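In this view, the complex is presented without one of its protein chains, the others remaining in place.
For subunit A:
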């Protein structure tokens, strides 16, 4: 059972809610994925607008935990205010903390990230930091109070999959007691299974499901891949080797020559 900030969860898939072809498709995708946590965001509401209200109602009907994000923030101060406004709307201390540092790669600004995390943790937030696979940054995030780390495996929306497997496995080794969630760059269920085989605790993804030809089916595929990867990790995987090892016993075989 996965535990994130003392919440017990059966599913190890966290699903984003953006870019689906319709609200109905989003709802079906969440249902078929088995996800118990969905990510949401905040944006400026136009005067008299009802857009936010319709989405708010949809999320309520999904009856899942909500993880608001601070997407689009480029400084600690922006992210902190967004987190507080998210808590006001959604009534949760959970916050997916994103502080973007690079326009093209959407790489996190880890300096602002750590500062924002320090302040938000001190104010009682349960911070889920979107970070890199840098061990020192991970240590600093934990030292300021983060009890979950969410490294990228490739840039957001890139669908590139794990670009630096050894860094991800090193991070797993460095933080054996901290839940680790791969947060960005997953494109295919096999990518998700791979990072779960590394021992990651969960996967957060959005685009790979939302823009699939059949998002609900893809959501289900990801759910199964993540379960498979987790089960494999727990089951003791065979290590690769260079030469063949016969799988069929040769002892007692017939001799015909």
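By our rule, contacts are C-beta pairs under 8 Å (C-beta built on N, C-alpha and C of every residue); 3 or more make two chains touch, one makes a residue touch a chain; residues count from 1.
Here, contacts and distances are computed from a predicted model.
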{"item": "\"histidine kinase\", \"Sulfur carrier protein ThiS\", \"Sulfate transport system permease protein CysW\" or \"CoA transferase\" - which is the UniProt name of the missing chain", "value": "\"Sulfur carrier protein ThiS\""}
{"item": "Among A:4, A:35 or A:71, residue touching the chain not depicted", "value": "A:71"}
{"item": "Residues belonging to subunit A that touch the chain removed from view", "value": "16-20, 26, 39-53, 55-56, 59, 68-69, 71, 77, 81-82, 84-86, 88-90, 156-157, 205-207"}
